[in-house]
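Apart from one protein chain that is not included, each protein chain of the complex appears where it belongs.
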Amino acid sequence: MSAFKRVQQWATFARTWHVFDCKWQDPYDSAQVIKKYLMGLHKPIYHPTNDCGDVVVCINSRDIALRGDEWRKRAYFHHTGYPGGASWTLAWELHNKDPTMIIRKAIYRSMKGNLQRRHTMERLFIFPGEDVPQDIMQNVTNQIRQLRLVPTRLDHIPEEEVQKYPKVMDYPQDYVLK
Amino acid sequence: MVFLSIANWVRSRGPDEIWRKRRVFKLAAHYIGRRRNCYSVAVRNVHRALVYATKARQLKKQDMIDLWNTRITAACEQHNITYYTLKEGLDRSNIMLDRKSLSDLAAWEPRTFECLAAVAKQKIDYDGFIDGTDRKQPTGVNLNLKDVMLEAWLKENKK
Amino acid sequence: MSNKHLFLNSGFVRAPLQNGVGRYVCQLQRIVLKFCKTHGSCRGLRDFIEQDLVDFAKQNPGVVVYLKPRRHRGPVAVAEYLNGDRVWMNLANKTHSEITKWIEVLRTQQGDIASTRLRKYQYTDHPSIQGPWTPFTFKNPELNTAVLPDQKFGANDRLPMSATEQLRLMFEKQKLEEGDVKTAE
């Protein structure tokens, strides 16, 4: 193999580091996207036996959003192995204890349960907030697009803009403004 | 009638027994231990292996199709097009490339694949064919109101 | 029901050191023809030796030719190659013309081809003209200087327009139309 070809191969199989902002993202939907990057399914050179998965850094995992009433309806099961060792933790309780756990479990479960899965998970970093160690952040060269738009709170929009925004409803004539 | 020879036929499996077994042993040659040395064990495993081989002939094709699909989908994502739209656009513009060639192009000749995606997109645009997955055109998060309205205004004036 | 592949070595269709491009090096180094002077099955090989062998040796000065007469045994050709392969071939009852062709095969092939299972029936040293895909091929060059995470690269830009934006557009359009009405007057 010539030197050029060797470099070519290094380039093709180079590992990219991606960052994903979990703010207001559904962890179960975004797991389907992150999984692709972790396993290398986003590359046209993908093969199950070649090691082409990328590294993903998830930030702001504390600010994930769950749909509807899932915070109090979704339960995570754990069994210690002893009789009576079963326990169910609600999603919000789990998120209180470890704000990275829900997204980690979502990604883990989105992948097929083979021997590769745990090694693939090693390439995933999750941080509850914005502050990421410098040695991790300096590798990041790409950002994964979010699925949902981060909604804007009404009190974060400037007052004049709210006033100026076109209206659809008008008050009736004898309405007493409150 | 008296059948005297039947009793002899029970044990006798004919002169070609060794050749019959040899055929099985040849297929078990790469096994280890009793699976290759004892006929009764070998024949069971050989039968199972042959059944697997029969099924695998279909599965191999299916696996390759799945792999090609994965690769093409991955390549399509980079050009903001879905696999379905790409296929539809290429079919409509009479570019009859199969999955294998498309995935090969995506990996080995990426610029060609980029052009193919552009062709498909343009053709779909001309035909006005939009499928459900591609209805989400890029909107631009920071929508510039002035530019959008200028276009609308120009369109109005042309009428 | 073929199990020939079980113990075969696998390989690709390749010529060693681009043989035949520019120059050709005969890969056959040595050929041993074993035959019996009386045996009937050696008839074809004897004919070949009598008529063609000298010409063959003259035309291929790089090939060492051995003749090995032996009594009451079948005719055999053993070819040895530059890469160390040794091909044994039984020539029993082959006619003169058949043997001529088989010797030609042994001379032109570049090793023990028959005992390799080809993984693919084609091979190229240059699989890609444009250069194979790399993670950097279609990358947005703006990412090189961007400070990540950045909302510009992280926000979803392929969503339908939100009702907030739509209403704003409608309002602008309404204003325009009102303006149009005024100018028309």
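First chain written, first letter: the chains are A, B and C, and each begins at residue 1.
One rule holds for everything that comes next: contacts are C-beta pairs under 8 Å (C-beta built on N, C-alpha and C of every residue); 3 or more make two chains touch, one makes a residue touch a chain.
As a convention for this text, contacts and distances are computed from a predicted model.
UniProt records the chain missing from this view under the protein name "Mitochondrial ribosomal protein S18A", selected from "DNA replication complex GINS protein PSF3", "Mitochondrial ribosomal protein S18A", "Exoribonuclease phosphorolytic domain-containing protein" or "Mediator of RNA polymerase II transcription subunit 17". Shown chains touched by the hidden one, complex as a whole: A, C. If you put the hidden chain back, the residue from A:R6, A:H47, A:R67 or A:R145 that touches it is A:R67. The missing chain, though absent from the display, is touched by one residue of A:L41, A:L90, A:M111 or A:V132; that residue is A:L90. In the full complex, chain C contacts the hidden chain through residues 160, 162-164, 166-167, 170-171, 173-174, 177-178, 181-182, 184-185. Against the chain not shown here, chain A presents residues 24, 26, 63-68, 70-72, 90-92, 95, 148-149, 151-155, 157, 162, 164-178.
What we mean here is this: only the chains that are shown with their structure count from here on.
Chain centres here are Cα averages; for chain A and chain B they lie 30 Å apart. One inter-chain figure worth recording: chain A and chain C are separated by 44 Å, centre to centre, where each centre is the mean of the chain's CA atoms.
Among the residues of chain A, those in touch with two or more other chains are 43-45, 149. The set of chain B residues that touch two or more partner chains comprises 75, 78, 106-107, 110, 141.
On chain A, the positions that touch chain B within their shared complex are 36, 41-48, 149. By the touch criterion stated above, chain B contacts chain C in their complex at residues 23, 26-27, 29-30, 75, 78-80, 106-112, 114, 135-141, 143, 145, 148-149, 152-153, 156. Chain B contributes residues 67, 70-72, 74-75, 77-78, 103, 106-107, 110, 113, 141 to its touches with chain A in the complex.
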